[in-house]
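Accompanying notes for the structure given below.
Only a single protein chain was left out; the remaining protein chains are all shown in position.
On to subunit A.
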Amino acid sequence: MVKKTQWLFLVMIFTMGMLLAACGGSDEGAETGADEGTEPDTEETDGEDVEDIDDENGDSAATGEPVEGGEIIVGSDAEPNGLTPATVSDTASRDAHDLVHAALYRQTVEGFDVEPDVAVDLPEVSEDGLEQVIELRDDVFFSDGEQLTADDVVFTVGIYLMEDYAGTSTTLFERVENVEATDEYEVTFTMSEPDAALTASLEQAPIVPEHILGDLETYAEIEEHEASTTDAVIGAGPYVMTDWTVGQYINYEARDDYHNEGPYIQNITWRIGDTDAQLAMLQAGEIDIMNAAPQDVVTVESIDGYNLAEEPQFGYNYIGYNQRNELFESANVRRALTMAINREAIIDGIMDGHGTVAEFPHSPEGPIYSDEIESIPFDQEGALELLAEEGWEQNDSGQLVNGDGDVFAFSLLTNSEALVRTDWIVAVQQMLGEIGIEVETETMEFGAYLDRINPPNWDFDAIAGAWSLSLDPNMESLFHSRNIESGQNNIAYESEEFDELSTDNRAILDVDERMETLQQAAMQVAEDQVYTFMYYPTEFQAYRDNIQNHSYNSRAGLFRVQEWWIEE
């Protein structure tokens, strides 16, 4: 009897382990599915405007003077996976990097552009674009007192170029042939091809100390070094990590010798707990700040003493049509599908209105967005007309069939961790059903989902997915035909116009010209309805109302926290 129960339990543990492992998929993936993308143009959930919806905050920011001191406790559901930026790309790690590290360039407060941080100015680019020289500030120090010099920059970029590099950011510096310190405070990049995205790449590569990691010979050693994995981390950022007690909290202390404005808040504690626990902590007043999920917004709004900042995510959700499938070959058909889907209703009904309809393959706040983009209305009659032109007519029982009598039917796949998407694909199924299209919905665990949609399988009709964008708006990896066979163009979109426009846009060194080209390329994608662009989700951050000059940006957990302060 006794033994039976124990055996049963063992079996349960195994099954549970397997099931849980199967429904794993990282948190990031769960929310955005963006793990697929670590190419510069589709990278991490990044980038947002900094304006606060909350007007109180705007007011106080305008009137108050920065005050030094105080502490904030931040709720977080994950811990950093590593503290050397080259080795990891998860959200929690990047949040930690923002505090302890500094990069040559950083995101501007106003928008999605870069400004110098450790660098003095933007790079000086040679005429042929093959040499970029960056001058460094001479007043930047690491938290252990050592000065940051060109050697550290060379070492940092060198990690990405190591032969045994096994991190996620392989394409960041793929055009860099050589990087060397041409002076104590001057770095020269020699490029194999011109690269207009270099500064955006450098923004994602915070500088690590050569004097700590420089003696290590392999990438694996760097990854495993205590400065990459524990509170022994050394960086040139506004804060220093004083204590990381795994599973519980991470303490940061303000640095006196930080090279930019701030930091004003003296102590920052990251408190680890799952989202439900964080919400309870917020209600109990135990934490000062947390990112709130859309479904928790109502709860958060009811708590006294906190403000709620909201911003559209720098990324979008979409339905991608596998154009290997002849159903989706025609742009008209894809457009008709978009017309038949009521995106407004999905946002209002399923997402409580926390989103805006997307029409464009980039964010409205990004540098290439165009106001001229035509918005595709919800119009099922119009959709049927378009489909009729393509030979699809409704039969007597209301099914959409072609001349051969084949029914318009396909399966719509998404990953099961993306709870919002698993809901709206059902709504899409119903909406398309209204015009006689038979949609079968399918959800899979993230890993299995990736296996199916990526090369060389491409085993899907249509997918519901999401992309997060990075600062540089290059879209080649998603839509260029050369990325069909092995890249992220898994829907096999092939357009000569797009290819021509986007090919080698990184080599266009004039910013305006490049953005214009990219904008045209993006317009082409929207025109062809490569995807049905669904919506830009809204993200939320709750923060205690005594925090001044708060800014929120989904690219960072605490955006520019060194410039915040606390008013008592």
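Observations on the structure shown:
Everything below uses one rule, namely that a contact is a pair of C-beta atoms (placed from the backbone, for glycine too) under 8 Å apart; a residue touches a chain by one contact, two chains touch by 3 or more; residues count from 1.
In this section, contacts and distances are computed from a predicted model.
Hidden chain, UniProt protein name from the list "Coenzyme PQQ synthesis protein D (PqqD)", "ABC transporter", "Electron transfer flavoprotein alpha subunit" or "Peptide/nickel transport system permease protein": "Peptide/nickel transport system permease protein". The residue from A:126, A:147 or A:171 that touches the chain not shown here is A:171. Checked against the full complex, the candidates A:82, A:320 or A:557 give a single residue touching the omitted chain, namely A:82. Checked against the full complex, the candidates A:91, A:188 or A:269 give a single residue touching the omitted chain, namely A:269. Mapped onto subunit A, the interface with the missing chain covers residues 2-3, 5-6, 9-10, 12-14, 16-18, 20-22, 24-27, 35-39, 73, 78-79, 81-82, 87, 164-166, 168, 170-171, 220, 223-224, 228-229, 245-249, 251, 269, 271-274, 276-277, 280-281, 283-284, 286, 445-448, 450-451, 454-455, 477, 483, 486-488, 490.
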